[in-house]
Every structure is written in structure tokens, then in C-alpha cells.
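All protein chains but one are shown in place.
Labels for the chains are A and B, by order of writing; each one numbers its residues from 1.
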Amino acid sequence: MTAAAAPHDAGLHAGHDDRPWLRRYVFSTDHKTIGIQFLFLSLTFLLLGGLMAMVIRWQLGFPGTPVPGGSILPDAMAPGGVIRPSFYNALVTMHGTFMIFFAVMPLLTGVFANYLIPLKIGAPDMAFPRLNMWSFWLMIPAGTLALAGFFVEGGSAASGWTAYAPLSNSPLYTGVSAGQILWCVAIIIFGASSLLGSVNYIATVVNLRAPGMTWMRLPLSVWALFITAILALLAVPILAGAIIMLLFDQVLGTHFYLPTGGGQPLLWQHLFWFFGHPEVYILILPAMGIVSDVIANGSRKPIFGYTSMVFAIGGIAGLGFMVWGHHMFVSGMNPTLGTSFMASTMLIAVPTSIKVFNWLGTMWRGNIHFHVPMLNAIGFLSMFVIGGLSGIFMAATPVDMYIHDTYFIVAHIHYVLFGGSLFAAFAGIYYWFPKMFGREMHDGLGRWHFGLTFVFYNLTFFPMHLLGLGGHMRRLYDPTQYPFLAPMQPINVFVSVSAFLLMAAQLPFVWNFFWSLFRGPKAPLNPWRDNSLEWTVPSPPPHGNFVETPTVYRGPYEYSVPGEPEDFLPQDRPAPARQEAH
Amino acid sequence: MDAADHKHPNYVAVWGGLFVLTVIEVAAVYMRIPRHLLVLALLLLAAWKALLVALYFMHLRFEPKRLALVALAPLPLGIILVVAVLQEFAKR
Partner (left out) sequence: MAPAVQPAAPPAEEGIGVYTQKLGMWVFLASEVMFFTALIGTYIILRWGSAESWPVPQDILNIPLTAFNTFVLICSSVSMVKAYAAATHDDQKGLRLWLVLTVLAGATFVGVQVLEYRHLIHEGLLPSGIRDGSPLAARLVDSGKLTATAAGLFGSAFFTMTGFHGFHVTCGVICMTFVTIKAFRGGYSGGRFHGVEVIGLYWHFVDLVWIILFTIVYLI
């Protein structure tokens, strides 16, 4: 079937580009432009979320003292620079909301799925370019509405990113009404954006692969992004439905989650986590995919156990829908149900370990090149293992009862989400920056950025495990209120100082990013000597990507093939005139 | 490639089936049938009607099997969600 690879739009060929400026850079339907737009947007939101974290850390490390420069904040938030408890709750909520929905999720799927999928499968663009554009432009009102919460009467949503009912659906408890409504609307719009993205990614991977690009020749990053899109497609509508009911509880007077009206607050938790756990994998699977590509490249070896990697991604995704109850062990759930959730959760360790051992197997006896993306990928690998192991602690119901809602949970989520997803995102940015912008990033600055981030990241988040085991509650405004937490206050100070340094360690990245954008040396076609199709087109690729639809002859990880003059063998290079020896 | 064959089943017959099933459903409600039996019957009838619509109006019957997979994928997830939560609340 030729249609599998034929451009959906007959006029789309690489080379001639006569779009007006506005269609080219602003309301563009080109997947590459949209990916880059997502990159700038998500990095902006990442910065915002990071700044919120800094204020939170200041309050926890030095409670009751004015935040430096905090006097610019209005009195409703921080009179004289001292954080109000209500503002603290809003910050915690919005830090989570922004990092998960508006920073990491668009950073991993919005940027890399958009930019990489068509290039890696040899397609001229996404299946539905116009929907793709909408997917980006819906993120702007979503983010703006969420932010607007800070400036309305009563302040921003303050019931945590999980918005547990009835804390969230009645202003009685948090004193927030308009902010929570704005939060709901923002997340619903975000859901629409995510849906458009997912439909696009799935349809593109299924129907627009180039000739010869069979399923088992797809790069693992594409596999991971594809499965992630399926997860988002099926999980996010549940959140949308749940949030619509939460919104109606507030504006229409319904009683879905209000116990006073006969509603079930636990129903919110079930619906939320039925979305929430797949969401966790939405945030980590693309990271695993990016890391697989980078580690194989950095080790100059074929990825170890390609097929098992694919099935592991599928297994993690499938199991991910059956474990949501492990977030609710203390909700008084039926022990039979709790035990089955415990078992299914522990089962996830199996496909996850398969992936970890496969990465180690890939690096084993490899000719490892420690380039900056590879450093970040190894950072991902080591930190993700720590986060994964603490996850197994929490999967055990009796242990979870003890550490539930403590800083142990905070440490865990940051080990997988910062240590996992963000290191992989950095690896991805360093890796594909030359392709995206046609310029190379500075190597030395990249190494400094990675080293400093790695050190201060561990200094920030590892002590949180200890705080949590000591009983330090999550979302606590002032730890010094409790005598039993007072001896641990020095740890809190240490964590806060490390967090500030971690933030400062991002400066080399910001400088490197913008400096390289304008002044970096011109990037060659294939700086990493990679096999995948995006490295066969110019940097940056032209509108329409490929002059001729490429033909694929092999998988993407054929590194160091014996008998080849180079240590890599691009996917579209016709096979040499001999039988390949495997 | 897909302009080649369009199987058009007898749509009016499907419509007749849907109509009859609906009439049976509504009539059953007004008859004195034991509650459990009624609920079971209604659910089966609804599933039958839904299947008619999906197979013939949405042409699932004439599509590649893999497309049916796309359509069916969400159903087990929805059932898992509802059954697990229901047994959690209905333990009275």
C-alpha cells in the first residue's frame, strides 16, 4: 500500500517553502515548528514551576522569615515577603500542576513526539497537521488560566495537584473558589490539547511509516512515544470527566463528591488515580525511549534486547491501568482489593527491571562515548533506579501506611520525575538541539550543567527520604510547629540550600541554550553518527522533511556492525552486497 | 485502495432490528418481570443494539481486525474501573 508513506498533502515536498511569515513561525502546521514552540513553552513553565519550588523551599528551610525579594508580592500572598499559609498551599498546588501538566508532559510528548515521530519514521509531517497546531495553541489558554488563579479573589487553587474532594469542591476548607474553578477549566483545556496530540501521534505512527519501516524497526523512542500516546488517549478523558464533575459540584451545585449531599469523596480519588497512575507512565515512558536511543548511540552497540524493550514498554503501560489503588492504601479500602493492587504494582517491577538490565547490557563492553546526552542518560539510569526502588517500598501496603503523605513520597516522585524524566529531557535537548536549530551546543558548559545538576539534585532530594521516614508531612506549611520535627530542621535547611544551588546550576544550561541558538558552531548533518532517519536530512530539516520518501532497510541500532567501514549503519542505506551476519 | 469494495448491508433491516429491540426494552419495563431478570435482560438488549450499530452502521464488521482492536481497547479498562470501584462502595 503506497498510501502508508504517501504525503497526505500532495503539495508537501521538502525544498520549496512559500508560506507567509505568520504561517511559518506562529500558526505553523509544521510538526518541527510546533515541537520547537512546545520546547519554549514547556521550558518557560518549567522555570515558573522551579521558581515556585524555590519559594516553597525558602518557607520550609526558613519559616516565618521574609523571602528575599518577596516584598514585591502583594499582601494577599506574602505581606512583607513572609509567605502566608494560604499562599503556601497555592504554591504547592501550582508547583505540582505546572510541573506535571505544563512542563514535563509537554516537554516529553509535546516536544519530542512532535519533533521526532515524523522525522524518525520518514513522514513529511503529522497525520493531522492542523489539529497538531491546535494542540499547541490550546496549551496557551490552559497555562494562562491556571496562572490567572493567583490574581483572583481568594487566590489560586490550594487543594494540591491531586485536588482531593471535598477539599477541592467546597470553598469551606481552603477558602478558594474562583481559583479552583480556573484550575478545573485549565486542566480541561489541557486535556483537549493532549487528546489532539495523542490522536495525531497514534495515527501518524500507524499509517505514515516510510516503506520498510516495519514495527520492529521503529526506534525505541518512537515506540515509547506511541505507547505514551495510547496511555494519554485513554487516561486523560477519565480525568476530564472527573474534573467536569468537580467543576459542576462547584458551579451547578451537584453532589458528586460532596458527602453532605450523599456523594462519594473517594470516587474522586478512584477516578483521579485511574488517570493519575497512567499519567506517571506518560511522564516516564518517553524518557525511557529517549534514553534507549542515546545509550545505544553512546555505547556504539545495538540496543540489548530490542524486542523485550518493546514488550516491556507495552507491559508497563498495560499494568499501569491496574495499579491506581496503590495511591489510596490509607483510604480504608477493602483489604482484598488493596492486596491485589499491591501485587499488580510489584509486578510492574518486572518489565521495568527488564529495561534497566537491557540498558546495562547495552553499555556492557560498549565503546562508551561520554558525550553530554550520554552523561544525562546515565544520570537518568542511576537516578531512576533509586526512584524505582523506593517505589517498591511504597507498593507494600504496610510500609506505605507508615510513609504515606510524608516527604518519602516527595523524594520518590522527584527521583523519578526529576531524576528520571528531566535528566532524559536534558539528554534529549542536548542530543537533538543540533538537528532542531542547526547549531551545536557548547560541550564544556553542558558537562558543567550535568555535573552540578547531578550533585545538587541528589543533595536536594536524597535527604527528603530521611525527613519522610522521620514523619515530616508532605504539604506542611511550617515544620517548626511540631516538636518532633524540630531536630530535623537542619536537614530542611540543608535541602533548601541545595535546592537553591540546584536552581543556580541551571544557569549554564540557559546560557548555553541561548548562546548556542545564535552563536553556536554550525551543526553537521549527523553529529552523533546516529542511524535514525532524522540524521539523513539537513539540520534544521526543511519544510516537508524529506525530498524523497526514504526507504528503510534495517533497525535503528546497527552500531559497530562487523565489516562496515564506519561504526554506524544508517537505516536508509541500501544493504551492502553481502549477507549480513545476524 | 479502499474505493474497491463497499459492502452495504441491508440498513433498513438493521434499523428494523434496532426498532424492535427498543420496543421490547420499553415494554419489558412496564411488565411485571423480576427485578434481577429485568436488569439482565435490559443490559443484554442494550449490548445487542450497540453491537448492531457498531458492526453495521460503523462497518466494524467489514474493517480490518486491527481496527476493531482500536475500538475494543478501552472497554476492558472501563470495566476494570467500574467493577473495582463498585465492589469498593457496594460492600454494605
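Rule of thumb we're sticking to: contacts are C-beta pairs under 8 Å (C-beta built on N, C-alpha and C of every residue); 3 or more make two chains touch, one makes a residue touch a chain.
Because the structure is a prediction, the values reported are computed rather than measured.
Per the touch definition above, the residue from A:Ile244, A:Leu337, A:Ile368 or A:Met473 contacting the chain not shown is A:Ile244.
Contact between chain B and the absent chain runs through residues 2-3, 6, 8, 11-12, 14-15, 18-19, 22, 25-26, 28-29, 38-39, 42-43, 45-46, 49-50, 53-54, 56-58, 63-64, 66-67, 70-71, 73-75, 77-78, 81-82, 85-86, 88-90, 92.
Contacts to the hidden chain, counted on chain A, fall at residues 1, 3-5, 8, 127-128, 195, 198-200, 202-203, 206-209, 211-217, 233-238, 240-242, 244-245, 248, 252-256, 261-264, 267, 271, 306, 551-555, 558, 574-580, 582.
Just so we're on the same page, only the chains that are shown with their structure count from here on.
Computed from the mean C-alpha positions, the centre of chain A lies at a distance of 37 Å from the centre of chain B. Of all residues in chain B, those touching chain A in their complex are 1, 73-74, 77, 80-81, 84-85, 87-89, 91. If you check the complex, the residues on chain A that touch chain B are 1, 3, 230, 234, 238, 264, 266-267, 270-271, 274, 321-322, 325, 333-334, 337.
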